[in-house]
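Here we show just some of the chains, and they stay where they sit in the whole.
As written, the chain order gives the labels A and B, with residue 1 at the start of each chain.
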Amino acid sequence: MEFTVQQIADLLQGEVEGDNLVNVSSLAKIEEATTGALAFLSNPKYESYLYTTGASAVIVSDKLELKKPVTASLIRVADPYSSFSTLLQYYHQAVLASKTGVEEPCFIGANSEIGAGHYRGAFSYIGNNCKLGQNVRIYPQVYIGDNVTIGDNTTIFAGAKLYANTVVGKDCTIHAGVVLGSDGFGFAPQPDGSYKAVPQIGNVVLEDDVNIGANTTIDCATMGSTIIRKGTKIDNLVQIAHNVEVGQHTVIASQTGISGSAKIGNQCVIAGQVGIVGHISIADKTTVGAQSGVSKTVKESGTIIQGSPAFDYKQNLRAITVFRKLPDLQRVLEELKERN
Amino acid sequence: MEFTVQQIADLLQGEVEGDNLVNVSSLAKIEEATTGALAFLSNPKYESYLYTTGASAVIVSDKLELKKPVTASLIRVADPYSSFSTLLQYYHQAVLASKTGVEEPCFIGANSEIGAGHYRGAFSYIGNNCKLGQNVRIYPQVYIGDNVTIGDNTTIFAGAKLYANTVVGKDCTIHAGVVLGSDGFGFAPQPDGSYKAVPQIGNVVLEDDVNIGANTTIDCATMGSTIIRKGTKIDNLVQIAHNVEVGQHTVIASQTGISGSAKIGNQCVIAGQVGIVGHISIADKTTVGAQSGVSKTVKESGTIIQGSPAFDYKQNLRAITVFRKLPDLQRVLEELKERN
């Protein structure tokens, strides 16, 4: 995709300064850009790059006063960052939209329906009795078991696996290697020391506008549903166990694990490598610091905790500061003991 | 699958109270059940739901005395929980059994054999010289390399990858995205600071009745075998390195990592996000708490450890309690020091 600087300026309702017929075909950071790239300057700290950049064009503020000559064409707008974000959105949608139609061979079972405008990549598999909405993109090697429902405009990247009975809302993004609906880890100990699997007959439900990162696993409920509510974003390699419920607009960073039947509130921020034990509740707007282990219910909205096991993050910070000096404390204590 | 309440009662050798011709087609928790669902009441704490449930039928104890009128049909049995578990088992087996036959296209190499009653999903791949038992279920997009052996009644869910020479026993369940037999992480440092890969020519052996959770990875041995013994259950996103041996009937929760050549005993319980260093042994019936880091051999059977690094869990609990008060301790110590 190649555009003239004038075409971009028209799209952004900006003014061109310099050659308006130069072509640009990619987006780049101002400090890394080369010929053919369009960059932007928003933060004044980066202004020096404007005079040395290899970019063919740069989006700048309409208030910027140049201090040196510039070789790139300029597109002057009210808010360069916002304008550049708009272009990123267009670019991203254009790439996705370019995937449409059906690549053969791909498999679709009995009584399954897909809406208009969809993409089905080669070697993708859709089981029986599935209902997929419009503009759904099923990349190559995706597996969709029987009785799965997927809403409009959802994208499922290569090789993701959705077990039977999974429900996915509209406008979701599921990345490569994700597994939704694998058996919950439920085994009943037997008198002889062995374990017997407890059948897991529930499912996984993702509401609308949910993102799931690469190779993340979400187990089905023993009965009922493991639920990820509207707008929640989950990073790569996260584990969500059976019967967990994660609220709306919550963010969970990479490699975090949430144990069975835990209930996470709305608008929480859970950092990376956190562990949350089973059967507890985490209040809305809770923040959990990285590598924390949450062992108790958090009742108060807006709580910030840290540590393994986790407690108030300020107290934790103070305790950690003393922890580093423990050998000194021990020495002082021993000296005092000698003297007493 | 739809059944009358009478059919279910006959199966469970129970007595129907109420309409014996009502149809049920799903299993649900008593507090969540709606029309068409069969629930159960075992724990007396949930009895109030019996009088408000939307379930079409409920399995109850033959000793239960009703305190209010009930709209659902009742099936009276000696042990409602056990009866319900039996139904879950039937349901689960019926779902699995429904997958049989071969979906095209799928790939099978030279000199490979599969027993009767098997399922091979579309886009599944079986290499050369493989021996697969009876009633084996190979879901779509599974990869089975050359010279792999798989026992009777084993199920391998969508997209699992078994490298060449892997051996899997009978009655195993391998979930989506599992990787068995990838190279052990062995690299020999060279004089110039680079690393040279040590060829990994061993394999992975799973004995009978082993479960492996979604996206778990088990590396092949450098030479010989990485072994998971009979009845052991491993959760999602677990890492088992080369030449590890895990004993019988051990349970390993999600996101735990076991380093090379470690030897884990029988009937151990290892919680989530645990790390175990290489070349150590863990005695039978050891319990390791969540997020622990085990750096030393555990010699005594029945040991319970916690922490990073891990030590006796009771001592760890006491130390953690004091850890939180460290800023106070430091202040007291400074006051004492002033005065002395």
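The rule is simple: a contact is a pair of C-beta atoms (placed from the backbone, for glycine too) under 8 Å apart; a residue touches a chain by one contact, two chains touch by 3 or more.
Owing to the predicted nature of the structure, the values given are computational and were not obtained by experimental measurement.
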| remark: Whole-complex count of the repeated chain (2 shown) stands at 3
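Basically, only the chains that are shown with their structure count from here on.
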| task | Please compute the C-alpha centroid of subunit A, do the same for subunit B, then give the distance between them in whole Å. | result | 26
| remark: In the complex, subunit A touches subunit B at residues 105, 107, 123, 125, 141, 143, 145, 159, 161, 163-164, 177, 179, 182-183, 185, 187, 193-195, 197-201, 215, 217, 219, 223-224, 237, 239, 241, 255, 257, 259, 273, 275, 277, 293, 308-309, 311, 315, 318-319, 321-323, 325-326, 329, 332-333, 336, 339-340
| query | Where on subunit B is subunit A touching in the complex? | reply | 27-29, 32, 85, 88-89, 91-92, 95, 103, 105, 121-123, 139-141, 157-159, 173, 175-177, 209, 211, 213-215, 231, 233, 235-237, 249, 251, 253-255, 266-267, 272-273, 290-291, 308, 320, 323-327, 329-330, 333, 336-337, 340
